[in-house]
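Heads up: the structure comes next, in structure tokens.
Every protein chain of the complex appears in place save one, which is left out.
On to chain A.
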Amino acid sequence: MEKRKYPLYFSFPALAIFLLFFLTPTLIGFYFSFTDWNINADTIRFTGLDNYRELFREPRLKTALTNTLIFAACVTVLQNVCGLGLALILNEALKLRNLLRMVFFMPYVISPLVIGYIFRAIYHPENGVVNHLLQTFGLGFLAHDWLNDPKIALYSVIGTDVWRVAGFSMVVYLAGLQFIPKDLTESSAIDGAGYWSRFRSIIFPLLAPAFTVNVLLSMIGSMKVFEMVYVLTEGGPGYTTEVFFTYIRSMFSTGQFGYATAVNLMLFVLVTVVGVPVLLAMKKREVEM
């Protein structure tokens, strides 16, 4: 098939917007991370690696890093497991299939802030639905103060975020499932392959591009989590649910803009370091149909 070529300047408007609103601020931010930019100072001085040296000495950042990685790993796995499960179920010829697809996708379009406030009520130790349901079903011994118990607070936030984003993964997997030729699955069924065999040998390998998109998006999104943690726990109790962005926010609020920008840049490096190998590995296992 002949490939038509278009003039390069067609890309200039998009390129200009990208340069102006993404690359330029990023480069300026990169510069500021090497300065002592502070709301209380009249001038901004270049301080070299001072911010980074200070950053690596900060125990709070280590807590934030650990929590961010736990959060990202759990959300990425659970979001994809739930999303894939929902997609497989709602890809079948069910009554109310479209309605159910909409219902499961709906949390994704609601603001995380709103969801956070709703779940604060749901998790309330005395009046919350979760503990009431547990008591109703005779599981009162499992009732907790879900957001204030330091051992489980982070996992309560993870659960809430998975509930919010699983519908998005479902939609991507559903789209991937539409691209799998029906004759492949039907002929394997005629040949006597069970559902699990069909899933393992046909559906799962052919869903690889959807996996790549979903895993990468959920990983990057969950490493940048802020609103959900902020509304539900404000990083507490203590620092037990502190993540990168709650730490960055607290540094910005004290007017240490240069230092906060350096922390932000660390997050960018972290996302890149984790994201690129994952992307390469996942692209490798994609198969051409």
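Definition applied: contacts are C-beta pairs under 8 Å (C-beta built on N, C-alpha and C of every residue); 3 or more make two chains touch, one makes a residue touch a chain; residues count from 1.
By our rule, contacts and distances are computed from a predicted model.
Asks: When you check the chain that is not on display against UniProt, which of "ABC transporter substrate-binding protein", "Hydrogenase expression/formation protein HypD", "CbtB-domain containing protein" or "Cytochrome d ubiquinol oxidase subunit II" does it turn out to be?
Replies: The correct option from "ABC transporter substrate-binding protein", "Hydrogenase expression/formation protein HypD", "CbtB-domain containing protein" or "Cytochrome d ubiquinol oxidase subunit II" is "ABC transporter substrate-binding protein", the UniProt name of the unshown chain.
Asks: Tell me where the left-out chain touches chain A, residue by residue.
Replies: Contacting residues on chain A, toward the hidden partner: 7-9, 12, 15-16, 19-20, 24-25, 28, 32, 37-44, 125, 145, 148-150, 234-240, 250, 253-256.
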